[in-house]
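Right, chain A next:
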Amino acid sequence: MAVVFIPTLLRDLTGGRDAVEVQGANARQVIEELERACPGIRARLLDGERLRPNIRIAVDGRIAPLGLVERVSPASEVHFVVGIAGGLGPP
Partner candidate 1 sequence: MSESTYAVVGTRPPRHDATDKVTGRAHYGADFQLTGMLHGFILRSPHAHAAIRRIDVSKAEAFPGVKAVVTSADLPESPEQMVDIGEGAMPLSYIRGNMLARSKVLYKGHAVAAVAAVSPHVAEEAASLIEVDYDVLPCALTVEDAMRDGAPVILPDLRTKEFGEQTGRPGNVAEHFRHVLGDAENGFTEADLVVEREFRTATVHQGYIEPHATTVLWNEDGHVLVWCSSQGAFTVRKATAAVLDLPVLRVSVTPLEIGGGFGGKIRIYLEPVAALLSKKSGRPVKIVMSRQDVFEGTGPTPGSHMRIKMGARKDGRITAAQAYLAYEAGAYPGAMVAPGAMCVFAAYDIPNVVIDGYDVVVNKPSTAAYRAPGATQAAFATESVVDEIAENLGLDPVEFRLMNAAKEGTRRADGPKFRRIGCVEVLEAMRNHPHYRAPLEGPNRGRGVAVGFWFNVGLASSCTISVNSDGTVNLLDGSVDLSGTRTSVSMQAAETLGLRAEDVRPSVGDTDSIGFTEVTGGSRTTYATGWAAVEAARDVIGQMKERAALLWETDAASVEFDRGVFRAGGRSITFQELAAQLDETGGPVVGRGAVNPSGAGGSFSGAIADVEVDPETGKVSVLRFTAVQDAGRAIHPSYVEGQMQGGSVQGIGWALNEEYFMSAEGAMLNSSWLDYRMPTSLDLPMIDTVIVEVPDPEHPFGVRGVGEANIVPPPAAVSNAVYRATGVRLYRLPMNPVAVMEALWQKESEPGGGSLHSDAAA
Partner candidate 2 sequence: MTHRKTLVRATVNQESVEFLCEPRQSLLECLRDILGLTGAKEGCNDGNCGACTVILDGRPVNACLVLGVEAEGCEIETIEGIARAGALHPVQRAYLESAALQCGFCTPGLIVATKALLDQEPNPSEERIRMWLANNLCRCTGYDKVIRAVQRAAEEMREVRA
């Protein structure tokens, strides 16, 4: 299962856990699975069916150019990174 790292300020939704293991073949499925495990987190990451404008997904340490349809493998690490308005997108 992929390991999803939970941003520090979202850990109130994961009972303080900094990482959650979930299944999913792409980033969207990972977020849906995460929502099942930690209700409420989907709304913090997505705006409707799209990623919130300043949130980016990183799979295995690199920003996922395909966003929500980026493939995730069972050995992947998934991070959510927030870009600040006007800021440079982190890697």
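Selection rule, in plain terms: all candidates are chains of the complex that A comes from, given by their letters.
Going forward, contacts are C-beta pairs under 8 Å (C-beta built on N, C-alpha and C of every residue); 3 or more make two chains touch, one makes a residue touch a chain; residues count from 1.
The structure displayed is predicted, hence computed values, not measured ones.
Q: Could you check which of 1 or 2 is in contact with chain A in this complex?
A: 1
Q: How about chain A: which of its residues touch candidate 1 in the complex?
A: Residues 5, 7-10, 18, 44, 52-55, 58, 60-65, 77, 79, 81-91 of chain A touch candidate 1 in their complex.
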